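What you see is part of a larger complex, with each chain still in position.
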Amino acid sequence: MQLGLVGLGRMGGNMRGRLRSAGHEVIGYDRNPAVSDVASMAELVERLAPPRAVWVMVPAAVTEETIDALAAYLGEGDLVIDGGNSRFSADAPRAERLGKRGIGYMDVGVSGGVWGLENGYALMVGGDDEHVARLAPVFEALKPQGQFGFVHAGPVGAGHYAKMVHNGIEYGLMHAYAEGYELLTASELVTDVPGVIKSWRDGSVVESWLLDLLDRALDDDPELSNLSGYADDTGEGRWTVEEAIRLAVPMNVIAASLFARFASRQEDSPAMKAVAALRQQFGGHPVHKRP
Amino acid sequence: MQLGLVGLGRMGGNMRGRLRSAGHEVIGYDRNPAVSDVASMAELVERLAPPRAVWVMVPAAVTEETIDALAAYLGEGDLVIDGGNSRFSADAPRAERLGKRGIGYMDVGVSGGVWGLENGYALMVGGDDEHVARLAPVFEALKPQGQFGFVHAGPVGAGHYAKMVHNGIEYGLMHAYAEGYELLTASELVTDVPGVIKSWRDGSVVESWLLDLLDRALDDDPELSNLSGYADDTGEGRWTVEEAIRLAVPMNVIAASLFARFASRQEDSPAMKAVAALRQQFGGHPVHKRP
């Protein structure tokens, strides 16, 4: 089928490739003319036969304005799919706004990272049944082969919600491996830390794709000595914990993983300064002065 | 090769099966005559040609006494392998004790659970090079096919250490999935929670064997309505956090997973009683009286 695709970065570019390999006609637009198929969003819409379907795959920070700009060219019967990492709470208002002009809306959480081109992308979809059915050929091409990798999770918003939880879990998984890895490196007994990690890749309870990737990273740099312990976060982890708070769900593990990322980006910790100050006050404990 | 095997429970029994399928001669002893090949530990040792290798696969609580009982029949050149879940700190003293009588000792952390018979077991080995080499055929048969699933992690103790960390990570991974699962069930948006879990099995960053098992459990019981939220712990999780404390390794995620298991087994929480009492004292907040 024919699909418009807005955003041809790391994710969007690969998706265009995978869709074309599956025989779909993809017309892509990106602000970067070097990768764009058309000169403007207007031309993109013009080149698509109505009723159009346009997949938006841009950073969360510019999704709202991108969809608004796009929608100005669209009309009755067209369909917008947000495959980016929007907060789920943005979906229902967006669907309502577009719906007033007869434009459909779906949200799709997309997982798979840079590996998706080859392996396929796990897709979590929120939206109406008719819209899901309409995009079925696209989903079929993007998802991995086999029986998994796709779910119609619920109405508009449910796709981003499922993706948000997915990423929250991802934070927790990564940090569990990370803590175990650190303990191994601290141990006096274990002499082959990368070997231990590698051994778990088959037959162990902790085998996973993330573990494969950790092994891969250790193959390249056995002590991770080229890296700093600094990690950004991209929104979904925060939203997951916010939702846990809203719904009164205990979430110590994922929250701790998120807080560890916050701490990794601090040059110094105001909280620990306060602790040091208190210890000095009551116990006369020595403090470390700033140089 | 010929191997003695003490302990033919869920793990040991399956390992005997897997070893025999690979053509090894296994003589097994268990206190339960229904599964045992020999009538006594003495007979087991008698049936083995020196220098003997005896693999002990019994619950951690009885490993020490089992090895002591076994060692009474063994002598110079024999080799004891502890494949159970001993605390790593027990290994060096044990090796020294046995070593005084010329008996070798290795520790092997074994992962794979009830699935090992078919898939093979991930093996983490601690001990001397010569002992590891001597058992190589046995390791080869037990481990999964393919390039992973085995590591010589270091000297005596390192095998149990690696397995301990493995299980600590396992606690964290399980709880990360569990928190995400709970949030999905609490959400008003996601209408197909088992479907979301299932979709992640391929192409997603969180795919893993544990996720496959969660999906399997939800296939059987989509709301887990037949289960209570009660989970035991079997030692390795506690030891992992104890080691983190000893080595000053921050371990919020795995510790939180462990504490959640503790809490799951409490009928009521003394800590939360204290919180309720305090709220009543300072704010006049209503409390829940015990029935």
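So that you can tell them apart, the chains are marked A and B in the order they are listed, and the count of residues begins at 1 in each.
Criterion: contacts are C-beta pairs under 8 Å (C-beta built on N, C-alpha and C of every residue); 3 or more make two chains touch, one makes a residue touch a chain.
Computed from a predicted model, the values in this text were never measured in an experiment.
J.: If you could, jot down how many copies the complete complex is built from here, 2 of which are displayed.
T.: Full complex: 4 copies of the single sequence.
The definition used in the following text is that only the chains that are shown with their structure count from here on.
J.: As a multiple of 5 degrees, what angle does the CA superposition of chain A onto its copy chain B give?
T.: Rounded to the nearest 5 degrees, it is 180.
J.: Compute the distance, rounded to whole Å, between the mean C-alpha positions of chain A and chain B.
T.: Comparing mean C-alpha positions, chain B is 33 Å from chain A.
J.: For the complex, give me every residue of chain B touching chain A.
T.: Chain B residues touching chain A: 88, 111-113, 116, 119-124, 126, 143-144, 146-155, 157-158, 161-162, 165-173, 175-177, 179-180, 182-184, 186-187, 189-192, 195-196, 198-211, 240, 243-244, 247-254, 256-257, 259-260.
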